[in-house]
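Structure provided below as structure tokens; questions to follow.
A single protein chain has been omitted from the complex, and every remaining protein chain is retained in its original position.
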């Protein structure tokens, strides 16, 4: 379980990115952060692995205040997948997947063995292992990103718009894949997206943010759809819904 | 009316971008090109203002083969709006809007007067006139782009993913705005998008392309939805439609 | 024996059992004749089992004397008159022997000159035959008669040397401007003179072009230019008896004609300095 | 051809000297540019100071610097160190901006993701930022290498000999062949260095596809313009 307690983040330049946030992210479920650009989703996500530290308030993982944890170690224990995959362009696919085990000092052969298994898990042909990221398609890169996120077998997986940069067809495929994976692995997934459709599709819980990192509403998709907390929620959901009169 | 007659385009590097295309674009309507990345939409659009010349076949505007027309003059007579607006970064907003009239030798004062009117038309505050493009938001830049496209009062307006780079909320706003504009102006609009939702929303006619610039189906939205020509059309429409089980 | 022409190879040595210490470094001024002489010394030393290397092209007198003083080099071929003037600007000696004797006392302690050679190579003022005829100029004194402004082609340091622009003014009352050509009175200086860019050129008396270009060397009635016998300037540290003995032998064999021939080989036949040095040593049976 | 037969030993020796004089400044300039380039990106003030300092350094003509160094660093006047130090300074001045730009141009997302998966600061610098700036650094290094090889020749004016010896000797003896030998020799050395660097880069950075490398090259050609 991840818990935000009265968390506020003000950047040095004065931007108030997160405002007094209280939020509980349940374990073994997919929680989706959604909101328009600049609403603080990424900032909040990054507080979980201490890429950003709160200005005030605290973040707890399983009741431990993470401010007391060593950031580098914490990060290695949490999977992180981002848009454009964030792969290391100078490392082969297999080395990219094995990044964290290798950092942790696991032997190369062993780390690679595990990485090959992960390639199967995320549906990548093993023959791609010695390619460089630039030699993969966008969808393949994202799969590598997910595999890397899973390599240290973390309990928590943070995903920041992981499918934001791929083709709609590939995107649909990856969404299905993610759902399958999650059924098998049961990680605590925090997933950021712009796309309300995507949020409703894959989220067990959806958290909608207003600009300034203000929580608009949090709950299962059905709740947001049937009982929107306010006009903002309604209009946000409407903007993302099909607008064609034909449906 | 714009007519493609047996148009094929092969780029010097061998890429076959458009394959034997026959297509009629009716006047005073919005025709939307949709298709996945690399399916030749942009190439086909650019044939209309001779930014690309066909390898074989011909393009006619009001029954005149445009191969016989002088490209520069043709381009000035056709509005063109693109993703990322393509504004000139070293010119102010008002000068950007007045680009074509100024090129045509219209006096500065007069060109600016018309440009200010266009700012009203596209919903831009006149106070922004002396800013540079970099000082505007993405949505504002797109409005400037549309205004520039309209400045020479062209009959034809080509729009290449004009809203591809803006926020969903802003995007929805711009789509509404475009529909209003079109009701008022009644131009022949050719609009390129990736987004089947957007295509169905604003298109009087939707043209769906397969990779290689092969026409998959063309017709009013209802026709594509109710009588998809083949599996490709069905799956393309499905991928873009809401997938949440909740709806 | 084929001693290496390698100027940088510090282990270049013809004979095996060389002196145990570090090798003798022979420096040279930045003009070809001096470089050839440096090779003559070094090759002779090597031939006699004393390791010697050459550092050519150091620069002009101030530069290589500074290099001698800071120990970068041990030995350099010099010319008595100019060296005397360098150490003692007010020197009055004129004859070859007087200059040499004065020089021996003028050299600062820690350094010394070995025996002077018969060979002389002095700076000399030259004009074209046409110029000489037109203005009737045969000596430096005659220059006063020339009405046009005078330009002299010479190395840049000529601007300040006692036998250069200042001497011309003080000794002969002649005002001239310098056209600095950094080739040590070489072919470009000659070209400047014959091409009419300058009226006077400072050319070393051993330069073959003086004859071949039919130049007129102006006489120096006031002995502004001192006798210029070739002489090795050496640091005491390097001046072992063995080194001295070898160099004295070389000095004894060196004549002005030899210098002229060497210069011909260099500037006309384009032979390398080391090669010319070896050929000369062989011709004198010193190699 | 006769000339080569008679002078090949000397030519070889000067070529070796030229190579020997060229390598240290390139290495030193590059090595110093790394920490300083990093520092230049770290603070706004340090960037201004370092980059304008490099600009001023590069404006100093080489010859006076060669001559004055003995009085500044206490070397002997024929010490090759005078040339080495001066050329190292130039190499640094040239390289600094490129290194700073190269490090700054490393994709922010990649750095971020490296941090996110648990790279510490040092490890990230050496394991991610440095290799990724590689193509830009390499391109800068090539410019530095070429210009150093060419500048070494000026050392001959103060008696630190290289192939530049042939320029002065050829001038004094009115012997264009020697000058040609000096010029062509210098060009060949520069070319060989360039080849070695390019090859080394290809071996060390197998991930640089043609496209990426070309982009990096372009970046640097721009950086070099403003160096």
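So that you can tell them apart, the chains are marked A, B, C and D in the order they are listed, and the count of residues begins at 1 in each.
By definition in this document, a contact is a pair of C-beta atoms (placed from the backbone, for glycine too) under 8 Å apart; a residue touches a chain by one contact, two chains touch by 3 or more.
Assume contacts and distances are computed from a predicted model.
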Among "ABC transporter permease", "Nitrate reductase", "Heme exporter protein D" or "Oxidoreductase", the UniProt name of the subunit that does not appear here: "ABC transporter permease"
Touch criterion as defined above, residue of C:97, C:133, C:197 or C:236 at the omitted chain: C:197
Given D:62, D:82, D:161 or D:208, the one touching the chain that is not displayed: D:62
Touching the absent chain when the full complex is considered, from C:66, C:150 or C:268: C:66
Hidden partner chain, touching residue among A:166, A:181, A:218 or A:237: A:166
Missing-chain contacts mapped onto chain D: 41-42, 44, 47, 55-56, 58-65, 67-68, 71, 103-104, 106-109, 111-112, 142-143, 146-147, 149-151, 153-154, 156-158, 164, 166-168, 170-171, 174-176, 179-180, 182-183, 186-187, 190-191, 194, 218, 221-222, 224-227
Absent-chain interface as seen on chain B, which is shown: 36-38, 46, 49, 51, 72-73, 75-76, 80, 82-92, 99-100, 103, 131-135, 138, 148, 164-168, 194-195
Residues from chain C at the interface with the omitted partner, ascending: 59-63, 66, 153, 155-157, 159-160, 177, 179-182, 188, 191-192, 195, 197
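To be clear about the criterion, only the chains that are shown with their structure count from here on.
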Farthest chain (mean CA position) relative to chain D: B
Two chains joined by the most C-beta pairs in contact, as defined above: C-D
Innermost chain, where centres are averages of C-alpha coordinates: D
Gap in Å, rounded to a whole number, between the CA centres of chain D and chain B: 50
Centroid distance [mean C-alpha coordinates] between chain B and chain A, Å: 35
Gap in Å, rounded to a whole number, between the CA centres of chain C and chain A: 83
Junction residues of chain C, two or more chains touched: none
Touching two or more other chains - residues of chain B: none
Chain contact graph, described as a line, ring, star, complete graph or other shape: line
Chain C residues touching chain D - in the complex, by the definition given at the top: 4-9, 30-32, 35, 55-59, 63-64, 66-67, 70-73, 182-184, 186-188, 191, 266-267, 270-272, 274-275
For the chain A and chain B complex, residues of the former touching the latter: 36-37, 167-169, 171-172, 175, 194-195, 197, 200-201, 221-222, 225, 236, 239-244, 246-247
Chain A partner contacts - residues on chain D that touch it in the complex: 107, 109-110, 112-120, 123, 128, 131-132, 134, 205-207, 209, 212
